[in-house]
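Here's the structure, in structure tokens; my notes come after.
Apart from one protein chain that is not included, each protein chain of the complex appears where it belongs.
The block that comes next holds subunit A.
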Amino acid sequence: MRHDSGRHRGDRLGLLAAATVGVVGLAFLYQQQTRNSVPQRRGDSAPGRAARRARFGRYAVVGRTVTIARPRSEIYAFWRDFSNLSSFMENVRRVEETGEVTHWTIAGPMGRDVHVESRIVADRPDSEIAWRSTGNSEIDTEGKIMFRDAPGDRGTEVEAIIAYVPPMGELGRWVAKAFQTEPHLQGRRDLKRLKMLMETGEIATSALRKTPS
């Protein structure tokens, strides 16, 4: 049922050494200048990850924005209850918040679970939530979800940015497969599923039956 676009965009994310902290912030603001006869290019309004060439240190960055026809507060509240995340994130099996930390169980390669523990680094009700992995994690990652009013009566623009250090070995190959062949794919699919859930109360499926027979 699934189609591959066949397009390889892996090398769009240059992984050169640079800052190693606040990557998400960097991804948002930093625009790499490109060669041109223009003496100096001014920054534009696009997010940094849309830059033709961008550097985020060791981190690979994926992100995507969707508009959801629901109020900010409702989407924020749904997301802030982390146990909801697995209902629309394809690879996420379970997310549990215990005190200060959140434990993510991610469906990994060969039926193995991958564990990530994260700590909230920013939580501004109805506008943003940011998190960062702790040392007890198999993947070094940080993420941020932002909610802002869409123009007109269109609801909320939801923007997600996830940065991660591509790990080595078998896990690394799996992460690369999950993200890098289509860096925006996983993010965009997950956000679209969130949109479906918030706007229609269900996630579209073309299956004939509940369980394939």
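Throughout what follows, a residue touches a chain if its C-beta (ideal position, glycine included) is under 8 Å from a C-beta of that chain, and two chains touch if they have at least 3 such contacts; residues count from 1.
Here is the rule we go by: contacts and distances are computed from a predicted model.
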Problem - Hidden chain of the complex, named as in its UniProt record, picked from "NADH-quinone oxidoreductase subunit F", "Two-component system, chemotaxis family, response regulator CheY", "Oligopeptide ABC transporter (ATP-binding protein)" or "Threonine dehydrogenase" - result: "Threonine dehydrogenase"
Practice task
Consider the whole complex, including the chain that is not shown, and state which of A:92, A:107, A:120 or A:196 touches that chain.
Solution key: A:196
Fill in the blank from the handout: Of the candidates A:38, A:110, A:168 or A:207, the residue in contact with the absent chain is A:207
Completion exercise
Per the touch rule stated above, subunit A touches the missing chain via residues 1-5, 7, 67, 69, 154-155, 182, 185, 189, 192-193, 195-196, 199-210, 213
